[in-house]
Every structure is written in structure tokens, then in C-alpha cells.
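Here's the structure, in C-alpha cells; my notes come after.
The other protein chains are all here in position, but one chain of the complex has been omitted.
Right, subunit A next:
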Amino acid sequence: MTTPTEQFGEFYQRDRTIHPAAYTPGYKTSVLRSHQKALISLPNSLSDITGPQFSADELGALDNDLILNYAHEGMPVGERILVHGYVLDENGKPVPNALVEVWQANAAGRYRHKNDRYMVAPIDPNFGGCGRVLTDKNGYYFYRTVKPGPYPWRNNINDWRPAHIHYSIQASGFAQRLITQMYFEGDPLIPGCPIVRSINNEESVRGLIAQLDRNAFAAMDSMAYRFDIVVRGSRATLFENYVQGAK
């Protein structure tokens, strides 16, 4: 008899060398918010290989259109862009029905948040700065927005974040849960950013940089960027295992 986790593949062990460490003193806030004791490694159980399921009817029609989803009196100001790509797992397989949530500053680098301290940059009355979308059966997602501006922050006295869009991804299993940030090709602020540099792996940093995608431009309307996301893969998919499991 097979147990539930033998029947369905567990995730590949997470390769921690491709991720930032918890303690990265160049990013000052990490100093008091990083664990000092080793993580305890657990073999995957049902608790990890399962996760919340979302359906399209939970999202609104404009949830993936940041240009329109807070446009009260007119259009937001800024470079109009489309961002699109695929969510894949480590096996290269598309991840359908993944919840992708994004948030960002406006074109001036100002966040719509009660704690934002960059008060000299204006709030855009027509820009909220968040959106969400479920990947389709091919793992594909897209949303429309304005390109965010760079943003100063209190780390070193003159640190500026490169333009970035925050991403949250929930694929099929809770152990795939991931939050990251997407940067833009060619931004000269990327190499000097302490948050980017929390990652001690050049290939990983390249993986966070969206590429200008001329083929997806909409003529006389918007530019486009391509950003693919890779989440943890498992030893076998649920469907394949279900067949093999001789239930």
C-alpha cells in the first residue's frame, strides 16, 4: 500500500544557494530579522505538497489591468507596458492556475501606502498599483500597467531601488510559495542595489530581470516585457502518478 506522499511526488529539495541568505548585512533590516539557528529540514508530507486552490471567479475583470483598475478620473501617468510570461516548474512544465499577485510604485516611484515616506513624489490619483491573475492551462499570464519609477529608501543614505514590480506566486503546493521582485532590462541601478545583492548568485539575479519584448509591443499603445517564473518541481505530476498508482 502506498502512503499519500509516496503516491504523489514530493518537491525537489530547495537549492538555497540560488536564493538570498537570511542574514545579508548590506540590507540592514535583515540583520535583526534573520534567524541565527539552522533551518530544520523536513521531508515533504501532505502539508507541503498541497496548497490553496483559486478559481477565476474570485478575481475581477480588471484585476490584471493596473492601467484601468484604479482609473477614477482618467488614465494613470507613465510608460504603458504589458508584462507577460510563463510560470514553469523546475522540470520545465507549465504551471496552470497559479495565483500571481503583483504590486508596485507609480511612475514617480511613489507607493499608494499609508506608510510610504517618499512624500516629495506625487501620488497618481488614477493608479492603485496592484493586480492579480491566474495562469492559464499553458502557465501563461499577463497584465498591463505603467512602468514604476525608481525609489529612494533608508538603508545607506543614498540608496535607490531599481524600478521593480513585486511578485507573489502560489502554485499547487504550499512549499512552492514564493515572493520575489522583477527588474527591467538595462536598469543601471540593478547592480548596486543591496536588496538585489542579497542574492549571491549572478544567474539568479539575471533570472529576475525582465527582457524588453519587442514582438509583444502594441503599436502606438504600449511596450512589453517578458518575465518567466520558475517554481519548485516535483518528482512526478499528480496526474501521472494517479495513473501509475493503480487506484
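We adopt the following convention: contacts are C-beta pairs under 8 Å (C-beta built on N, C-alpha and C of every residue); 3 or more make two chains touch, one makes a residue touch a chain; residues count from 1.
Here is the rule we go by: contacts and distances are computed from a predicted model.
Trainee: Pick, from "Monovalent cation/H+ antiporter subunit D", "Short chain enoyl-CoA hydratase", "Protocatechuate 3,4-dioxygenase alpha subunit" or "3-methyl-2-oxobutanoate dehydrogenase (2-methylpropanoyl-transferring)", the protein name that UniProt gives for the chain of this complex that is not shown.
Mentor: The missing chain's protein name, per its UniProt entry, is "Protocatechuate 3,4-dioxygenase alpha subunit".
Trainee: Determine which one of A:Leu42, A:Met119 or A:Ala219 touches the chain that has been left out.
Mentor: The missing chain is touched by A:Leu42.
Trainee: Give me the subunit A residues in contact with the hidden chain, please.
Mentor: Per the touch rule, subunit A residues meeting the hidden chain are 1, 3-8, 12, 14-16, 18-22, 24, 27, 29-37, 39-53, 58-60, 63, 69-70, 88-93, 101-104, 111-116, 128-132, 166, 168, 172-175, 177-181, 195-196, 198-199, 201, 203-205, 207-208, 229-233, 238, 247.
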